[in-house]
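Removed from the display is one protein chain of the complex; every other protein chain stays in position.
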Amino acid sequence: MYYDVIMAGFGGQGIQTISQIVALAAIRRGLNVTFLPSYGVEKRGGRTNVTLVIADEEIGSMVTNHPRCVIAMDTIAVDKYRDQVARKGLLIANTSLVPESMLDRNDITPLALKCNDEALALGSVKLSNMIALGAFLQKTKILGFDDVEAVMDEVTPERLKHTIPANLEAIRRGMEIAGNGTV
Amino acid sequence: MNAIFKRPDSLTDAPTHFCPGCTHGIAHRLIAEAMDELGITDRTIGIPGVGCCVFLYRYFPIDALEAPHGRAPACATGMKRAQPENIIFAYQGDGDMAAIGTSEIIHAANRGENITVFFINNSVYGMTGGQMAPTTLLGQQTTTSPYGRDFNTEGYPIKMAEMLATLEGVAYSTRVALHSPKHVNQAKRAIRKAFEMQINEMGFSMVEMLSTCNTNWRVTPLEALQMIEREMIPYFPLGVFKERTGKDFL
Partner (left out) sequence: MTEKKLTKGNIALAEGAIQAGCRYYFGYPITPQNDIPEYLARNLPKCGGTFIPAESEIASINMVMGASASGKRAMTSSSGPGISLMQEGISYLAGSEMPAVIVNIMRCGPGLGGIAPTQGDYNQAVHGGGHGDYRNIVLAPGSVQEMFDLTIKAFELADKYRNPTMIIADAMIGQFQEPCRLVPEKPVEFPEKPWALTGRRGREPRLLKSLYLGDYEQEEHNLLLKQKYDEIQEKEVMVEMQRLDDAELIIIAFGTPARVAKTAISMAREEGLKVGLIRPITLFPFPTKQIYEHSKKAGKLLVVEMNTGQMVRDVRIAAHRDASISFYGRPGGGFPFPDDVLAEIKKALDGGPR
């Protein structure tokens, strides 16, 4: 098994958080992981991109320019990474912010997901990253909901522990949407 | 029979490499006497800078580290932090401290490193052949200021003792001279006090010593001694510029 994904968006969208969750869940499953963050110049409001490689064999490159999956949380991310997605790969785009017309590649699977709207419906726009994470789990099957649930406590700082149930609910919602093929 | 004058135990019997008439030898003897009197020889480590002082380890029977040019205060910082129970001193010339090593001396002093620095100010680079130093007096001819130091092009002689005294971390900063018995006695007291500052963990201590370099000044040893009084002291006044009396720092 070998899987690589780039998660990208602007600072504050929770890219770091969901990539940490995926990385840690994979480690707990006994998989090898590389986690490569690259931040924008500014800490807040700057760009956040994370490249994750997950494999059951030794991982060579921690960098990829043809990821099997891209999670793009805003237009800049779609613009930058859409053409890099490997053929037959998956592009999860936050179409609350990204025009669907941008997902115009026919050799990949685009998943238009209104992350912000779905998150708002659950009570907070801050859950948009978890919606995307849920869709990622559902579509890729490299990790299950249980794997993620098991590490939520570890990745959540003390002051945010109370948000864990809402986060889990948002992940479930993301899985549900992706599973139904709703776009 | 009682000996009334002898070589201090903290000085070896090696013949010095200093030029006849040079006052480095006096400074060495005074430091050795102070180490004897304070009983610290066994736990003192010396760090010479680069220049005429580099052979310090030949004359003091103590552990020594040869520092890069100007960096002795940084070496002393690392050493003192690693072994605060021992006495660490640096011994620098004017090129070493006042030119290439200004950054290291200022920041060691400003951090209040509990070290002692002896500074030989003879207004020239001695070992390399008498080039202009930051401490060279106005009008003084050297091999690289052959027409005399001109403030328009070379600026003014730098006053280290006064400058360091402005820094909060400094416990003791003084300037003494080595050209007469009276001044040598004053210098001895200053050196002792500087060591005592370190022993009492008061912070950074520095003794600037006005010194001769008759070879590069191209005068006789006697004339050189007179030049300290006549030419150096008017520009580099003697005195204590900072002396902490208690651990009064914030």
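Letters A and B mark the chains in the order given here, with residues in each chain numbered from 1 onward.
Quick note on the criterion: a contact is a pair of C-beta atoms (placed from the backbone, for glycine too) under 8 Å apart; a residue touches a chain by one contact, two chains touch by 3 or more.
Here the structure is a predicted model, which is why all the values come from computation and not from measurement.
Peer 1: Sort through B:Leu11, B:Cys52 or B:Cys75 and give me the one touching the missing partner chain.
Peer 2: B:Cys75
Peer 1: Where does subunit A touch the missing chain, residue by residue?
Peer 2: Touching the missing chain: residues 20, 23-24, 27, 32-38, 58-66.
Peer 1: Which positions on subunit B touch the chain that was left off?
Peer 2: 41-45, 47, 54, 57, 60-68, 71, 74-83, 86, 103-104, 106-107, 111
Simple rule for what comes next: only the chains that are shown with their structure count from here on.
Peer 1: How far is the middle of subunit A from the middle of subunit B, if each middle is the mean of its Cα atoms, in Å?
Peer 2: Here subunit A and subunit B have centroids separated by 65 Å.
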